[in-house]
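Below you'll find the structure I mean.
With one protein chain held back, the other chains of the complex are shown just where they sit.
So, chain A:
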Amino acid sequence: MTVLVYLIPIALVLGLIALAAFLWSLKSGQFDDMEGAANRILFDEDDGPIPPHKPH
């Protein structure tokens, strides 16, 4: 049973770290625009050369 003395605090601390991480991400606005974030990944700068589209 003595192992509990280590395991329980470790479990709690890990849980608290996850909680703190979530609260931080919430505070930093990462949940503000779910729709935009889902689309944003498709519009990166490095998506390779694009065929030129000139008025003709």
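Assume contacts are C-beta pairs under 8 Å (C-beta built on N, C-alpha and C of every residue); 3 or more make two chains touch, one makes a residue touch a chain; residues count from 1.
The criterion applied here is as follows: contacts and distances are computed from a predicted model.
Per UniProt, the protein behind the absent chain is "Cu2+-exporting ATPase"; the candidates were "Family 1 extracellular solute-binding protein", "Sugar ABC transporter permease", "Cu2+-exporting ATPase" or "Sulfate adenylyltransferase subunit 2".
One chain is missing from the display, and on chain A it is touched by residues 1, 4, 8, 11-12, 15-16, 18-19, 22-23, 26, 31-36, 39-40, 42-43, 45, 47, 50, 52-56.
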